[in-house]
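As you look at this complex, bear in mind that one protein chain is not there, while each of the others sits in place.
All chains are identified by letter, namely A, B and C, in their written order; residue positions are counted from 1 within each chain.
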Amino acid sequence: MAKFMSLHDAISTYVKDGDTVALEGFTHLIPFAAGHEIIRQQKKDLTLVRMTPDLIYDQMIGMGCASKLIFSWGGNPGVGSLHRLRDALEHNWPHSLETIEHSHAAMANAYEAGAAGLPLAVLRGYQGSELPKINPYIRSITCPFTGEELAAIPSIRVDVGIVHAQKADRQGNVLIEGIVGVQKEVVLGAKHAIVTVEEIVDDLNNHPNATVLPAWVIDAVVEAPRGAYPSYAYGYYERDNSFYKEWDAIARDREAFLAWINDNVLNVQG
Amino acid sequence: MAKFMSLHDAISTYVKDGDTVALEGFTHLIPFAAGHEIIRQQKKDLTLVRMTPDLIYDQMIGMGCASKLIFSWGGNPGVGSLHRLRDALEHNWPHSLETIEHSHAAMANAYEAGAAGLPLAVLRGYQGSELPKINPYIRSITCPFTGEELAAIPSIRVDVGIVHAQKADRQGNVLIEGIVGVQKEVVLGAKHAIVTVEEIVDDLNNHPNATVLPAWVIDAVVEAPRGAYPSYAYGYYERDNSFYKEWDAIARDREAFLAWINDNVLNVQG
Amino acid sequence: MTATYTPSEMMTVTAARSLPNGAVCFVGIGLPSEAANLARLTHAPDVVLIYESGTIQTKPNVLPLSIGDGELCETALTTVSVPEMFRYWLQGGKVDVGFLGAAQVDRFGNLNTTVIGPYDAPKTRLPGGGGAPEIATSSKEVFITLKHSKRTFVDNPDFVTSVGYGRDGKAREKYKVIGKGPTRVITDLCIMAPEEGTNELIVTSIHPGVSREQIIEATGWAIRFADSVAETAEPSEQELSILRELKARTAAFHAASGA
Partner (left out) sequence: MTATYTPSEMMTVTAARSLPNGAVCFVGIGLPSEAANLARLTHAPDVVLIYESGTIQTKPNVLPLSIGDGELCETALTTVSVPEMFRYWLQGGKVDVGFLGAAQVDRFGNLNTTVIGPYDAPKTRLPGGGGAPEIATSSKEVFITLKHSKRTFVDNPDFVTSVGYGRDGKAREKYKVIGKGPTRVITDLCIMAPEEGTNELIVTSIHPGVSREQIIEATGWAIRFADSVAETAEPSEQELSILRELKARTAAFHAASGA
């Protein structure tokens, strides 16, 4: 059952060194505030899971929080590379990073299967791709009805799932609107779930089929206004596309990166 | 791309004798008007698919439209038996009816897999149940990661999927709200889809994550006000629970049933 | 002073009391729905009721006739699709208690809702499994409630639709991932629970005024009694009045519906 907690307490209570952690949000509602708190608390050896690592994992990887990354597209959307990710993979800075690489379809299916309590996801995927050659977790099953061979991958059920959403009510039920990504799936498939929200309200005022996470599938609800910035929160603020472009120059250079983190993460209150 | 058609034309164009047809709607939005038109057009040898046959299939089976039924719960909800279904199974009246029987979980998964274009659905199901003994389509696959044996069933992709919804806009896009059941899945998995709606409007005015079927996944949109009666349409009219109770007496007796169909279906304009 | 109540009310109140406050309950239609909503209106205001129609955390003011009445959706926290309900919420392991009725139950808590007589030439065709086969295995535990009679408590049923502990009492040992199974059966005569070691249902509590002979007479196998059998507590005035008001509201609503 959800407890209202400070961001500091939510991260320190649920995120342990060595955990498998997913901070999800497909372009929209990326939980930057929570990621920054993980950096401030100097978590180590995390296995980070995310379809699109985005700037948030670029920052966490650059600060040495991760020993492993499970992902399906590691760029700065519309801009170019994630330079901290590339520096880790190409030059082992700040240390080496193991990767398990999938396609979006596979990871989306793996989250879905995780929410569904299954050990595997089955999809018509990876046909002709060389990704199965470098990812030993891509296997297959044979349909007992048609004989078709289909891709099978392990479902994703992380230790801690972290998402950002628009609203929680005072019971801790959470409403997500707009591009909902895989947020429901990561929370339902996680051992522990932390949700940061723009605001806490008396009534979610939701549509009957809205994406609502009941309080009893969440461990911690944290009020974190603008907690998705520089990504965005539909109904609250827009994506700072300019910052995404600026990040390219910041992240290209190790010193510039460290200075930015120092000024914008380490010396900022959570 | 959806065409606006009369109910008569939609059924006569798309439903052929011998087809596999699903009229879905989980308690809510059951497409009674469309089912009655199928009775009026005396379609034969249909394989009828529905999780809960409900009164609509009781009527269609009693009128001899079906040679086969794929289902998972064949009662009159909260009332008792479907007497026409029982008469077919227990006494072959009006003729014999083959059945393929599943659980709800399996059929819901099979519709989901059908929408997803897969040949099979995989679920943790039927453990300890004797349904696999009488349904040869319940098989298994082994998870290549954990060794767990999981149930596998064929996905459902019907010739004609028929659902009822609240609204279509003038382009033929359809909005479904409330208990949405497996309606999206049956339509997306069908070769042809017919949607009857309460009304046609200028603008769906829908929530960003509403259940909307785009016009290009639908063949025919039919305006059929009260087309789900005696089931219901959220926002329009309530379920006629009294009629569901009255149906028990009507359907118990072959003559009473035939008289009711005569008065309420055959001698009514579609 | 004890209140006057019917055996049916005794059953519902006892079944309701089984549900702990805050539990997430996947509710079968009929008796389980009545009991679960009574629990919510009495000692367990934070019980979370889920129906297979996709309605989550619903708080109906009247009892639904079907599993998908509008009332369930209108009073729910949210409503999801039926595939999502079975995949994410049930199979995903979110359900604490699966609350089931049945046409027949055997000594190992196996449920038959499929057929009386041979499957291919049924004497009586029952509605079938519906949600029960997977509610029985994916819920962390299962409560069963039904009226006690030789027609319902049977030896060697013609069909096992939803597993309790299997025809040998040991079925759950075969599966790695499965809930505990039926932990409690509530009837209008008594409460039963699986015996440790054998998983055979034995009587653990007898309702006031009911004799052991009545239970033996109403059970289709040689029912056994726990070493220490309790007497079930009577319904309180408050429970009875809330139950009766609920049923009166329900009757009035369904008589008027569909206009």
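To be clear about the criterion, contacts are C-beta pairs under 8 Å (C-beta built on N, C-alpha and C of every residue); 3 or more make two chains touch, one makes a residue touch a chain.
Everything numeric in this text was worked out from a predicted model, so none of it was measured.
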Displayed chains contacting the withheld chain: A, B
Absent-chain contact - pick from A:71, A:216 or A:247: A:71
Which of A:112, A:159 or A:219 contacts the chain that the document leaves out: A:112
Contact set of chain A toward the excluded chain (per top definition): 26-28, 51-52, 71-75, 77-79, 81-82, 85-86, 89-90, 101-105, 108-109, 111-112, 123-131, 134, 148, 178-182, 184-185, 211, 229-230, 232, 234, 237-245
Interface with the undisplayed chain - residues on chain B: 1, 112, 115-118, 173, 184-185, 188-189, 206, 208-212, 214, 216-217
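Here is the rule we use: only the chains that are shown with their structure count from here on.
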Interchain contact steps from chain A to chain B (minimum; 1 if touching): 1
Approximate Å spacing (C-alpha centroids) for the pair chain A, chain C: 40
Gap in Å, rounded to a whole number, between the CA centres of chain C and chain B: 28
Overlap residues in chain B, where contacts from two or more other chains coincide: 123-124, 148, 178, 180, 211, 234
Touching two or more other chains - residue numbers and ranges from chain C: 73-74, 79-80, 87, 91, 138, 177
